[in-house]
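The complex is shown incomplete by one protein chain, all other protein chains being positioned as in the whole.
After this line comes chain A, so read on.
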Amino acid sequence: MSDFSEELKGPVTDDEQVETSVLSGAGMHFPWLQTYIETVAIGGKRKKDFAQTTSACLSFIQEALLKHQWQQAAEYMHSYFQTLEDSDSYKRQAAPEIIWKLGSEILFYHPKSNVETFNTFADRMKNIGIMNYLKISLQHALYLLHHGMLEDAKRKLSEAETWRHGEKTSSREILINLIQAYKGLLQYYTWSKKKRELSKLDKDDYAYSAVAQDVFNHSWKTSVNISALIKMPGVWDPFVKSYVEMLEFYGDRDGAQEVLTNYAYDEKFPSNPNAHIYLYNFLKRQKAPRSKLISVLKILYQIVPSHKLMLEFHTLLRKSEKEEHHKLGLEVLFGVLDFAGCTKNITAWKYLAKYVKKTLMGNHLVWVQEEWKSRKNWWPSFHFSYFWAKSDWKEDTALACEKAFVAGLLLGKGCRYFRYILKQDHQILGKKIKRMKRSVKKYSIVNPRL
């Protein structure tokens, strides 16, 4: 329901969609654009007042929703229902969907609204245009879920699942799959509750077998419900996760792996970092060989180089025997620290400090230079400014030390960050700083001892 305003733009031309989505990035609203486009569309012919007032009414509703004035929105909505009787058949057909979206939004927030009102509205809207029956049923179920009414939600989903009307189109098939999958997800929820119960019970308990039987039955139903959906291209994270959990629970590791591999590697699916994370975590649990883990994370590295798993990736690479993996390990560390969100990650800095030193010691100066080349313009001010030196030292001396070491290695001992930390003369860290000073002198890439 949250992305409703975007979807509302449904029945308009493509050009306009591009324009508004570009312009309305910050939730802005351009009524003039709408009117301009409308006049172009009808070729300058004078619109009927009915069309004019209803479109004005729509803008008033949108404005009221934007300002969270549910009362006003409901007032205008009262008039907007007449678009269901629009003499323009194109608009008449588009009306139920718009009304459903606006109306459900209003009823979701309106203080006088309650579950009953929403139910009545949803049931009415379902039967106005059969085109929307499934979509509305699904959203109705989600609404009930939101209000913690699991059983009712399940019933709505079952109703929708068995609904048959007219031809089966491909878009309808997806919806049916989705509905079934949601039903599966609800079953998973009961299952996992039962599982928890089971884990609390003693095996000798007289209730144990009954509960276990129950757990088994559920899993079977759920797998049927979910598996159809996750074969279709899309992002199905919660479904996949729960499905795999169940498969794993019953020892079907191959099945789980197949699902996850398919989810991560099938090219028809949209690129999805979570798919790789799930697969990685699964393989880790299965104690898969390192090379396999590396190959999974390599893809994740390409999608999200700042992911927290990258440090794990680095460790894996470091432990590997292959030289190219070692080089990649350096790349990965630099990559992580390129992101503003990771600048205070002490582990990353620690790894980097150690690894740069190790690399330099291992006579791979070129690797470091290669990484540094693209960063030397901006890293100094991004990480190693005087300001950062001061604030890092104040907040976290350990972090400041690690950073200073890296700064020294990369920028030489003249670097301000390094010099500032050296000057601080910390009692406990004194020794460490001294050692650091020596290493910098020896290995810094700025003045390579040739």
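What to note about this one:
The definition used in the following text is that a contact is a pair of C-beta atoms (placed from the backbone, for glycine too) under 8 Å apart; a residue touches a chain by one contact, two chains touch by 3 or more; residues count from 1.
Here is the rule we go by: contacts and distances are computed from a predicted model.
A chain of the complex is left out here; the name its UniProt entry carries, from "Acyl-CoA thioesterase 16", "pyruvate dehydrogenase (acetyl-transferring)", "TATA box-binding protein-associated factor RNA polymerase I subunit B" or "Hemoglobin subunit alpha", is "TATA box-binding protein-associated factor RNA polymerase I subunit B".
Of the candidate positions A:I128, A:I346 or A:V446, contact with the hidden chain is made by A:I128. The chain not shown here is touched by just one of A:E85, A:E151 or A:E167, and that residue is A:E85. Chain A meets the missing chain through residues 48-51, 53-54, 56-57, 60, 70-71, 74-79, 81-82, 84-85, 87, 99, 103, 106-107, 110, 112-113, 117, 120-121, 124, 128.
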